[in-house]
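Just one protein chain is left out here, and the rest sit where they should.
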Amino acid sequence: MTEKINIKNVAKLAALKLTSEEEQKLEKDLSMIIDHFAALSEMELPDEKITIHPLGMSLNLAEDEAFKFFTHDEALSNAPEAIDGQFVVPPALD
Amino acid sequence: MNIVPTIGMETHVELKTNSKMFCRCNVAETEKPNENLCPTCIGLPGSLPVPNKKAIEYITLLALSTNCAITNDGMFHRKNYFYPDLPKNYQISQFDLPVGTDGSLEIVVDGEFGTVEIERVHMEEDTGKSTHIGSGRIDSATSTHLDFNRAGIPLVEVVTKPLIKSSKEAVAYIEELRQLVIDLNISEGKLEKGNLRFDANISVAYENADELGTKVEIKNMNSLKSLEKAIEYEISRQTKMLKNEEIIIQETRHWDEKKEVTSSMRSKEGSADYRYFSDPDIPNMILDEDFVADIKKDMPLLPSDKRNTFIESGLSIEDANSLGKSATWIGELYNSVSNITKDSKVSFNWITGELQGQLRKLEKATPPNWLNPENLSEIISLVKSDKISFTSGKEILSKLIDEKINPEEYAVANKLIQENDTEEISKMVKEVLDENEEVIERISNGEQKLIGFLVGQVIKLSNGKVNPSVAKELLLKEIEQ
Partner (left out) sequence: MDHYKLPISDINKLFKDKKLKPSELYTEVFERTASTESIIHGHLSLFQEENIKKATDADERFLKGDELGVLDGIPVAIKDNINISGYATTCSSQMLSNYISPYDATVISKLKEEGVIFTGKTNLDEFAMGSSTENSAFGPTKNPWDPSRVPGGSSGGSAAVVSAGSAIASLGSDTGGSIRQPASFCGVVGFKPTYGTVSRYGLVAFASSLDQIGPITNNVSDAKILYNSIRGHDPFDATSLKDVNVKQPKLEKAKIGIIKELMEDGISEDAKSEVHKVSKLLESQGHEIIEVSLPLTKMSISIYYLIAPAECSANLSRFDGVRYGNRVNGNTSYEMMEATRAEGFGPEVKKRILLGTYALSAGYYDAFYGQALKARSMMKKEFTETFEQVDYLISPTTPSDPFKFGEKSDNQLEMYMSDLCTIPANLVGMPAISIPTGLSSSGLPLSVQIMSPSNTDNTLLDFAQNLESEVSFDALPQIQGDGE
C-alpha cells in the first residue's frame, strides 16, 4: 500500500493522544500490517447482504417491561468524580 | 434572478415506551439524576444491547402512517464519536437500512394542502443530559455535569427530503408530525419537554441553478416560533452572501434565542467521520410481512383522516386543520355539536372561539363533565334563531361552565329572551321617537351616530329584551319618513 497513513488524524478520531515516538512507531507498524492486507484487498469477492450473526441468527426483540437494575449509588460507584449525584467531567465543548 | 431557499428537516421523536431502547431501565422522569441505570445504558465493560420490541412497533407504525416502504431485513449501526454524554462513545443508530424510506406527509399551509416528502425514518438511542457549569456560556464553562437517566431512551429520527420551500411549510410540517405522533399514541409530542426536537438544514440558490447551494445545519430551536425565525434569519443571511458572491461554508450554526441570530459553533475540522459499521451485538432485524400487517391492522385515525372528516362536515381546510391539532375532546365535541346544529361553521366558532376562550380565561383545560353536546347546541340554537342575543349566549355559556343549568330555562328565568315581534318593537320605537324629537332633528342634520343612542333607548325601554338589529331597522324606517 503506497499511501501513507495519517496517524495524527486516526489518533484524533480514536481520542488517543500519542507522543511523537509513538506516532512514528505506530505509523511504521500499521503500514506493515496494512501491506499484509494487500492480497485480501485485491481479491474479487461477490457482493452479498451482510449477516451480522456468524450463524445467521436473526434478532429476538425484548418485551417492553421496565425493571430496576442499579441503585443510584451502585451506578456511581466507580465514578472518578461526582457532585450532587451527577458525573463530573472537565467542560465539554461542542 | 430570484434566489430560492431549500429546507430539509431532521426531527427526533422521543417514544413513550416503558423501558429504554437497548435495556430495560425505566424511562420515567425522576427527581434525582442517575436513578434509572444499568450496565448497558452507562456503558460498563461487558454490557450488551437488547432492542425494545415496543419501540420497533412504534417506529413501524410511524413509518407506515407516512407511507414509507418498510425495510424487511434491516440492522443497527454504530455511529462513532467521542462525547461525555454518550456512554459508549458510539450511538447505536441505523445507517443504510433504516426501518422506513421514501414516505410523505400531507400538511396544510395557508389553508391549502401540501406534501412533505420523507427520506427516511430510523431508530436510535438518546444520549445523557449534560449541564455546563460556569458562567452560562458554553465557552467559559468550568465543568460539565452528566445525568444518564435519558441515555438510551428510544428516539425515532425522521428526515425529510430537501424539498421544503419556506419557513411556514417547515412549521406546518412540524405541527403535522407532532400531531401524528400524538394521534398514533407513540409519543407525548411536547416540544417544551423535548419529546420532539428538530434541526433544520438550509441552503439557497438561484432559481435556475442545477444544484442546491451549500447546506448549513441550524440547531437549538426550541419552539415553533424560534424555528420560523431561525429559518427566516438564515435564509436572509445566506441570500445576502450569495448576492455578494461570498462563499457559504458548510457548517453547523446555533440559533441564539436572545439575539435572534444564527452563529457559528466552535468549528469542527470538516464533516465528522462517524465510521458507521453494522453493530455486531445486534443480529439482523427481520420485520416480515406478518409483522407489518399486524401493525397496519391496529393503525388509529391519522390527523389527515380526521381533517378530511372535518372538511366533509363543511369546514374549510384551514379550520379543519386547526381543529385536528386541538385536544381530542374539542374535535369530538365539534363532531357531536355540528351533527345536532347542522351548522359546521357556527359550531366550530362557538367551540374554538367562545368555549375555549372562556376556559382559557378560567385557566381550565377542559369543560366540566355536565357540559355536553346537547346543552351547548341548545345555546347555539338559541342564538342562531335570534331568540337570544349573542351576548346573552356568551353569558349562558359562562354560567354553564360554572354550574349545571338548562340553557333555555335559564334564558327565560333571566329574561334574556329577545323581543323579535315587529309590532311590539314598533310601538316602543314610536314611543322613543316621540320623546326625542330634538335628537331626530340632529340626526337629520347629519349626526348619524345618535342613532345608536336611540337604539339604546329602545333597549332600555324593553328592559334589554328587544332585538337590537330589528329595533335599529325600524327606527331608521321611521326616521326616514
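Each chain carries a letter (A and B) given by its place in the written order, and its residues are counted from 1.
Basically, a residue touches a chain if its C-beta (ideal position, glycine included) is under 8 Å from a C-beta of that chain, and two chains touch if they have at least 3 such contacts.
Because the structure is a prediction, the values reported are computed rather than measured.
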Practice item. Using the definition of touch stated at the top, determine which of B:Asn89, B:Ser226, B:Asn308 or B:Asn436 touches the missing chain. Key: B:Asn89
Check your understanding: Of the residues in subunit B, which ones touch the absent chain?
Key -> 39, 42-51, 78, 80, 82-84, 87-90, 144, 146, 148, 273, 275, 277, 280-283
Point to revise | Interface with the unshown chain - residue positions in subunit A | key: 5, 7, 10-11, 13-18, 22, 26, 29-30, 32-34, 36-37, 39-41, 43, 45-48, 50-55, 57, 59-60, 62, 69-70, 74-75, 77-81, 87, 89-93
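Keep in mind that, in the parts below, only the chains that are shown with their structure count from here on.
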Check your understanding: When the C-alpha atoms of subunit A and subunit B are each averaged to a single point, how far apart are the two points in Å?
Key -> 40
Exercise for review: Would you mind writing out the residues of subunit A in touch with subunit B in their complex?
Suggested key: 13, 15, 49-53, 57-59, 61-70, 72, 75-76, 83-94
Check your understanding: Hey, which residues of subunit B end up touching subunit A in the complex?
Key -> 17-19, 23-28, 32-39, 42, 50-56, 73, 75, 80, 82-85, 89, 130-132, 134, 138-139, 141-148, 265-266, 273, 275, 278-280, 282-286
